[in-house]
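The complex is shown incomplete by one protein chain, all other protein chains being positioned as in the whole.
Up next is chain A:
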Amino acid sequence: MTSISEQLFDALGVMIMGMGLVFIFLSMLIVGIKIVARLCKSEIQPTVAYAPAPVAASATTLDPKLVAAITSAIHQYRAKD
């Protein structure tokens, strides 16, 4: 049976080492996440910049007059039956 002070000393060692390891492990994870985020960002950005364009284009090309014409045409077609 080892003395209590010896055990306390061991526990202190485990404490310092354990906290150190937990911090090192999770810090490495932070670095990993940042690297992955950077890699993914460079891939995402072009698609993000590209994506809104067609939506905006289709919105502007739809002329209100044209919409009105189509609407009235549909209306007339339905009224025939």
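In this section, a contact is a pair of C-beta atoms (placed from the backbone, for glycine too) under 8 Å apart; a residue touches a chain by one contact, two chains touch by 3 or more; residues count from 1.
Here, contacts and distances are computed from a predicted model.
Here one chain is missing from view; checked against "Oxaloacetate decarboxylase beta chain", "Transcriptional regulator, PadR family", "Multiple sugar transport system substrate-binding protein" or "Copper resistance protein B", UniProt names that protein "Oxaloacetate decarboxylase beta chain".
By the touch rule set out above, chain A reaches the unshown chain at residues 4, 7-8, 10-12, 14-15, 17-19, 21-23, 25-30, 32-34, 36-37, 40, 43-44.
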